[in-house]
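Before I ask anything, here is the structure I am working with.
Note that this complex is displayed minus one protein chain, with the remaining chains in position.
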Amino acid sequence: MEVFLRGYSALGPYVPVFLFIVVAVTFGIVTLFIAKLVRPHRPYPEKLSPYECGVPPLMEARERFFIRFYIIAILFVLFDVEAAFLYPWAVLYGKLGLYGFIEMMIFIGILLVGYFYAWRKGALDWVKEG
Amino acid sequence: MSAEVPLSYYLILGALLFIIGAVGVLTRRHALVILMSIELMLNAVNITLVAFSRMQGNLTGQVFSLFIIAVAAAEAAVGLAIVIVLFNSRETLNIDEINLMKW
């Protein structure tokens, strides 16, 4: 193990991350596989049908999602990108000073216009008013 | 001990992913899968840009990769909104059936 790490100087800090991912994935796969070996498998139609409080299923399980979720998801994606731009700014904040502050305020200000637009249009209201 | 990976390997990887994305756009019929293939192509371009940035020794390529990621997010948001509107008016996502400019 030590030899493995020493020969790998450039990306050394990432080796534990890589090992962590490998172990996590292997653990999941191995657990599922062992469970498949051990558990009994005797299916019949009633057992395979989805459980809906004991009554026979009425309609298909994949109901259509509410479209309001989608608007929330859009806002999440776009503000997530904004957050990605904020990280290097936060790291550099001390060096950039007032200049960097004004830069970022313009950036956030322009995006806030979109946020208020969504708010005014009622895209954020869960239940439509009136 | 740690043999460096030549630049051309990264470029070949980017080209392979780009070709896979292009073939996906051409062959698939599902509108969502076509959008996913476009994301694949954008990612391939990102790999190429970052590889060149590493070779040039400056960060221009990386900064432009970040811009590409932002563009991809914007594209996904609008493209998927169009897909939803399309589905609600045509009840299908098969792009062979979506062949009218106006409905």
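Per-chain numbering from 1; labels A and B assigned in written order.
Going forward, a contact is a pair of C-beta atoms (placed from the backbone, for glycine too) under 8 Å apart; a residue touches a chain by one contact, two chains touch by 3 or more.
Note that in this section contacts and distances are computed from a predicted model.
Chemist: Out of "NADH-quinone oxidoreductase subunit J", "Lactose transport system permease protein LacF", "Probable peptidoglycan glycosyltransferase FtsW" or "RNA polymerase sigma-70 factor (ECF subfamily)", flag the one the UniProt entry gives for the chain missing from this complex.
Modeler: The missing chain's protein name, per its UniProt entry, is "NADH-quinone oxidoreductase subunit J".
Chemist: Tell me, which residues in subunit A touch the chain that this view leaves out?
Modeler: Per the touch rule, subunit A residues meeting the hidden chain are 7-8, 10-11, 14, 18, 60, 62-65, 67-71, 73-78, 80-85, 87-89, 91-92, 95-96, 100, 103, 106-108, 110-111, 113-115, 117-118, 121-123, 128.
Chemist: In terms of residues, what is the contact footprint of the unshown chain on subunit B?
Modeler: Spelled out for subunit B, the touching residues are 1-13, 15-24, 26-30, 32-33, 35-37, 39-40, 43, 46-47, 50-51, 53-55, 57-60, 62-63, 65-67, 69-78, 80-85, 87-88, 92-94, 96.
In the analysis below, only the chains that are shown with their structure count from here on.
Chemist: What is the distance, in whole Å, between the centres of subunit A and subunit B, each centre taken as the mean of its C-alpha atoms?
Modeler: 19
Chemist: Sort out for me which residues of subunit B touch subunit A in the complex.
Modeler: 1-2, 66, 69-70, 73-74, 76-77, 80-81, 84
Chemist: Which subunit A residues qualify as touching subunit B in the complex?
Modeler: Subunit A residues touching subunit B: 7-10, 67, 70, 74, 77-78, 80-81, 84-85.
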